[in-house]
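Complex shown without one protein chain; remaining protein chains in place.
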Amino acid sequence: MADVTLRKVVKKYDDVEAVRGIDLDIADHEFVVLVGPSGCGKSTTLRMIAGLEDITGGDIMIGGDVVNDVPPKDRDIAMVFQNYALYPHMTVAENMSFGLRLKRYPKAEIKSRIDEAARMLDIVELVDRKPKQLSGGQRQRVAMGRAIVRNPKVFLFDEPLSNLDAKLRVQMRIEIKKVHQKVRTTTVYVTHDQVEAMTLADRVVVMNHGRIEQIGTPNELYHKPATKFVASFIGSPAMNFIPCRLEESGGKLHVRITDRIAFPLPPARAARYQGASRTDRLLLGLRPEHITEAKAHPEPGVESFDAVLDVTEPMGMETLIYFALEGAQICGRVNPNAGAQDGAPLRLAVDLNNMHLLNEGTGAVI
Amino acid sequence: MSTVAIDKAAPTRTVKYGSMSRDRTWALRWSYFFLTLFAIFSLLPPIYMLITSLKSSAEISAATNPWWVFHPTLDNYIGLLTSNQFLRFFWNSALVSIFVVTITMLISVPAAFALARMRFWGSATLATGVFLTYLIPDSLLFIPLFKVFALFGDWTGIQLINRWYVLLLIYPTLTVPFCTWIMIGYFASIPKELDEAAIIDGASWFQTLTRIFIPVALPGLIAATIFAFTVSWAQFLYPLVFTTSTDQLVLPVGIITTLIKGDVFNWGQIMTGALLGAAPPLIIYAFLMDYYIAGLTAGATKG
Partner (left out) sequence: MADVALQPDRVGATQTPRKRSSLQKALKRKSTAAFLMTLPLIILITLLVLYPAFYSLHLATLNKSMQRFVGLGNFEFLFKRDTFWLVVKQSCIFAITAVVFKALIGFIVAHFVHNIPAKGQRKWRGMLLVPWVIPPAMSTLAWLWLFDPSYSAFNYTLSFFGIGPIPWTGDATWARFSVILVNVWYGAPFFMIMYLASLKSVPDQLYEAAAIDGANWWQRIWYVTLPMMRNIIAITTLFSLIVTFANFDIVRILTAGGPLDHTHIFATWAFRIGIEGSDIPLGASVSLFMVPILAVAAIFILRDVNKRGNES
């Protein structure tokens, strides 16, 4: 068990900077997910922690020791790969024990560890099979088993679920969480899937263009995104961004969207945005669940307006609606019984208590 | 090229016999008809070898129907297999082939691993160079090589010409480039994550090669071994140039230079010798056809 620390870690491939100075503290037992679009440097970061890539600058520490120049085998880590990377010519048991056998562990010790891991992952009856005879989900379990038997300081997962179909992915997600609850090994997990990140992580690290955009618990990221990138990356359907301007009328602060539509801000929000520029182009950030059908008795801070729907998508427990506003396509979630229909007008309500205000130019959240 | 490029008669298309149209039936009949013709053409010489090998000299010179054996006899086989000279050829061939296969594998497998996985300065050029070397035919090099070895003998006093073991130095120029090339292909098709997993598991480069790469690329290794063996066994020009004493000859040259005495052709024995000389590659082919074919087609893909 160990903590992992990254200090100003930089990775350059020739002239291209893949990772541009990352600072990250991962506590013992913590489950941290690195998430971001492809090419954001998350995998490179993980591979640097593993020692599969040398680092161009900065320091990586595992359990307090700087491991910059330590070869992977001496870092006491285990890694699960996207394509499982099981040795095709070895049985499941041999796959799991390969590392231990190389280190010349006693046979009895190896056997007990394999049994332990196999039981934990529910693959006891598979230990004599070859990888070719296993399904995708079973291979994933074996790959995890191979990591567990090593009993390393750190688990590293590189997009382990991307090769599985949607249903299996959900199942394995839970499996991984269960395993972590049992072994409590410090885990760094890389994914491009924000749902995976949100569901698995103690803390999520959102990366973009080789930099960390924000570090926080899933809830923090969802409710208090620090940048437009985080706001748009986390949550599905994504947050709506509506071009707007702040203006004062009648002594109250309003967000003006069109000539006809302007919403007064609730007191808490008004106080927060008091100092913001009145001339800059701004973006009103609203999650789809905060754009709903108007109710007869709205709560304070909830304002309503009329919109003509372009498309509706009934999801069963809710209906997603899409309409255009100031050139932006807006998505909202309404009650299936609200009478939303393609091409029909609907009176909608926006919950400004949960609004975000962003600077359109810089993307910063105000 | 996939890791295991061996398809055991992969089902290419399902032919529904029940709903097969008349056109299809006829196309199939014509296919079988022409395939039979081509198969006869292909198998004619080896079959004729067999027929002749079972005849006595008397029957051969009697000019009876050449396609039939009227008085089958094993005399030719007995004659050759009890002749020390012929056994010597066979032994020389076997010795040369086995050593060449070993040398080839010892050189080409580590080289292919290095070229496929451990990028270093000039590795891409070297890989291309290996391929080009494979395209250089024996008939371009036999004269300078002969002179080089003659000079080598003059300078050092170590006489290599007319010694069977000179072939151990020469044959690898034919086998190593091709085997390296196809092993590069097989190794390159192994996913990179597999060696990364091995590195994290604590394997050294050598252990990665011996415990992961060689077992995973075993089909390729077998294909390369078969190739190296077939080439060494069949090579004719180099032994013809480099060896002359009858105790140093390998089988193909031995049969041609000793069984043909001037204008006298003892066809029964020649055909028997040819058939026995063709037997080892044919037997290997019969048992390992898929590997043989995999190796054959692998040469045309980039490593």
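Labels for the chains are A and B, by order of writing; each one numbers its residues from 1.
In the analysis below, a contact is a pair of C-beta atoms (placed from the backbone, for glycine too) under 8 Å apart; a residue touches a chain by one contact, two chains touch by 3 or more.
This is a predicted model, so every value here is computed, not measured.
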### Query
In the complete assembly, which of A:Asp23, A:Asp54 or A:Glu248 touches the absent chain?
A:Asp54
### Message
So one chain is hidden, and I want to know which residue out of B:Asn84, B:Ser139, B:Thr156 or B:Ser245 touches that hidden chain in the complete assembly.
### Response
B:Ser139
### Message
Touch as defined at the start, partner being the missing chain; which of B:Trp164, B:Trp233 or B:Tyr291 qualifies?
### Response
B:Trp233
### Query
Considering the whole complex, which of B:Asn76, B:Asn92, B:Thr180 or B:Thr243 touches the chain not shown?
B:Thr180
#### Entry: Contact footprint on subunit B, counting only the chain that is left out
1, 7-13, 15, 27-28, 31-32, 34-35, 38-39, 41-46, 48-49, 52, 60-61, 63, 65-67, 106-108, 110-111, 113-115, 118-121, 123, 126, 128-133, 135-148, 169-170, 172-173, 176-177, 180, 205, 230, 233-234, 236-237, 240-241, 252-253, 255-256, 265, 267, 270-271, 274-275, 277-278, 281-282, 285-286, 289, 292-293, 296-297, 299-303
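Note that only the chains that are shown with their structure count from here on.
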### Distance from subunit B to subunit A - Cα centre to Cα centre, in angstrom
56
### Message
Help me check something: in the complex, which residues belonging to subunit B touch subunit A?
### Response
3, 191, 193-194, 196-203, 207, 211-212, 215-216, 218
### Query
subunit B touches which residues of subunit A in the complex?
50-52, 71-73, 77-79, 81-85, 87-89, 98-99, 102-103, 146, 150
